[in-house]
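Okay, so here's the structure we're looking at.
The other protein chains are all here in position, but one chain of the complex has been omitted.
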Amino acid sequence: MEPSILFYLLSAMSVISALFVVFSRSPIYSVLSLIVCFFTIAGHYIMLNAQFLAIIHIIVYAGAIMVLMLFTVMLLNLNEDVSVHKFNITKLIAVITGGLLFLVILASVKSSTLLTYQAPANLNIGNAQDIGMKLFTDYLLPFEISSVLFVSAMISAVLLAKKEVK
Amino acid sequence: MNLLNLITPSMMIPIFPLLGFLILSFLGKRLGAFSGWVASMAILGSFLCSLNIFLGLDGQQLNYTIFKWISAGDLQIEFGFLIDHLSIIMLLVVTGIGFLIHLYSMGYMHHDEGFTRFFSYLNLFIFFMLLLVMGNNYAVMFIGWEGVGLCSYLLIGFWFKNQAYNNAAKKAFIMNRIGDLGFLIGIFALVFHFGTLDFMDIQNQLVSFESNAPVLIFITLMLFIGATGKSAQLPLYTWLPDAMAGPTPVSALIHAATMVTAGIYMICRSNLLFALAPFTLHIILIVGIATSLFAAIIGIKQNDIKKILAYSTVSQLGLMFAAIGLGAFESSMFHVMTHAFFKALLFLGAGSVIHAMGGEQDIRKMGGLNKSIKLTFVTFLIATLAISGIFPFAGFFSKDEILAKAFEHNLLVWALLSISSMITAFYMFRLLFLVFYGEFRGTEEQYKHLHESPISMTLPLMVLAVLSAFGGFLGLPAVLSSTHQLSEFLSPVFMASKSLKVEAHALTHEQEWLLMGIATLAALVSIYYAFHLYMKKKVIPENEEALSGLSKWVANKFYVDEFYHKVIVNPMLILSDLLLVLIDKLVIDLLVNLTALIVDSTGRIYRLIQTGSTGFYLIAMVLSMVIVMFIQIIL
Partner (left out) sequence: MNPITNPESTTNWYLFLSCLLFSIGVMGVLFRRNALIILMCIELMLNAVNLLLVSYSAYAGNTDGQTFVFFIMVVAAAEVAVGLALMVSIYRNIGSIDIQSLNKLKW
């Protein structure tokens, strides 16, 4: 069965916005394109029945991380990015390297075979109840440790960005 | 007696000197004067063990392996000992005379600062000599062979602060090495043709060989070259007179009694091999006679007391080799034994004289010492009588036996050897008369310094004098007694080779008496001539500059040393200089410097990769990841 039109639409939008992220002149445009990209990926999550994850994705990424980046761009006044349109051999090499990587990754997985498809036993795979169950039983330790991770990230962020006391 | 009981004593024989060496090397400084006793007791232990085995051996052969040494394909070389009658004679001689010389050295080297070093070297030498004698295959013998060469070097150059002594030590070692090359080639040929180096195995395999097979001739010639180097025959003999640079006990032990007889022992051990190659025996005979005469002639005109004895050693060794060449292996061993006694006595006596004269070695400056050092004089007289072959001292019987065998073989050989004996008698008595009789020709302080040596030096002299006097009775000829003790003792060893020898017509009793008479008469004539020259006419040897013609050639040792120097040593030096410039500087230095240069320059180039630009690093990272994955896909 062919993938539906919705899949093609979403995929096209995510690829185009990703290209915009990379190739646009102004950092603000890159940030905004990335937000669009995140939304389309959230759409993909919903199509794959990962509802909880889609919401979390939007809240965390589009809502928090991108806003943070926007703040930083504004704060550091990085709107002018002059050096983009100066042609450099490095840019060519970069593009070629990226392309090569794409080809090599594809070629690496080409010969692999998928497992046989099994329809999910429980249809409620992606909802919050199921994920919550998993998090608090099988993956309890990583869950708790991620809280430690957050604490350390907060402390380091505060320390690094503090103005030096003269 | 059960042979198994003898294994432990036989293993202790070399272990005692080895322990002595190790103890003295590490603790010598702390032991001080006591180290002399440690070393002597070690050798005494070996002597007692040898005596124990001698009494218990009874015609059997003690042959056992200690461990498997080399195992390469078909070739199995083990480290083992073989003790039969031949080895036991050598063991008794080596350890017995070794012990006496250790005692002597305690007195002689008393004031030397290298006292403990001397004894450690002496013990090491005895250890290697014992290995040489006791080995049951050519490889173990070769270990001992090389080892005694090394110790000879160490001991000749003992007073290493004098460069001339060092040169003498080097000369001895290098000449020995030249002979060792022949020995090694012989060993390789043995491995190639016999597949083994074990004495008994080779002897068993020899039954399938015919006489004068080219293989055997080659092997025996190579082994003989080895013996030439070690036992100072022509042309590799010039190291022995120079080796007199070492202390006198060293000369006595190494160059009179033990090391120089190693070559003869080796040939006697391989007697069946040599008996099957009569061609080599002819060559040995010729070389032996030539050496004997040559060295004796040189000895006539020497003026250093030790050099005279050194040339006498070379001459007597030539006599022993001549005996081997005649196929008379037991006679050669008999002469080895008696020669060890009286030559060691002569050297130790000479040491005593030098000690009394406060270091003087020139006989032109001595004289009339028979009044001052009586004991040394008496023992020296006995030894001189023995070496000249006067009845009934030891040298008479052994020399007479060789001459009798020579007469059986060929009249010319007998005549030449008799002439050599006459010359020997002449120069030995010349030495005796010039040193001990007449008036004292030295300086005043030397005269006041004259004194008899201490008991530690005179006791060995007395023991050796007794042996020189009565040792000959071990080998009485047929006319005087029905049994020749030594030859019967050694007969199991030489049985096989005797069966091969073409029995010349045995001498009748009348002929034997005649020969003995002629020999004694010839010796007495020489002694009288020496007496006439040096006592009646009181001739004193002149200095070298006053000589001319033949005398000059003889006094300068026929210029052999100079010849060797010009023909062999100088081209070597030129060649090494050439190699230095050509190969050392141009090739090897170039290679080494080039390597360094390459490393340096590639380092310089690779350094440029670290540009510091982060973007470049990122690209490099991704690119290498791509390459790795690419290779992973391909492979």
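Just so it is clear, A and B label the chains in written order, and each chain counts residues from 1 on its own.
Methods note: contacts are C-beta pairs under 8 Å (C-beta built on N, C-alpha and C of every residue); 3 or more make two chains touch, one makes a residue touch a chain.
Please read all numbers here as calculations on a predicted model, not as lab measurements.
Participant: Give me the visible chains that the unshown chain touches, in label order.
Facilitator: Missing chain, whole complex, touching shown chains: A, B.
Participant: Of the residues in subunit B, which ones touch the absent chain?
Facilitator: Within subunit B, the residues touching the omitted chain are 607-608, 610-615, 618-619, 622.
Participant: Spell out, residue by residue, where the missing chain touches subunit A.
Facilitator: 1-4, 6-7, 11, 14-15, 18-19, 21-23, 27, 30-31, 34, 37-38, 41, 44-50, 52-53, 56-57, 60-61, 64-65, 68-69, 72-73, 75-76, 78, 81, 83-84, 91, 93-95, 97-99, 101-102, 105-106, 109, 114-115, 117-121, 123-126, 130-131, 134-135, 138-139, 142, 146, 149-150, 152-154, 156-161, 163
We take it that only the chains that are shown with their structure count from here on.
Participant: Could you pull out which subunit B residues touch subunit A in their complex?
Facilitator: 615-616, 619, 622-623, 625-626, 629-630, 632-633
Participant: Which of the residues in subunit A end up touching subunit B in this complex?
Facilitator: 90, 93-94, 97-98, 100-101, 104-105, 107-108
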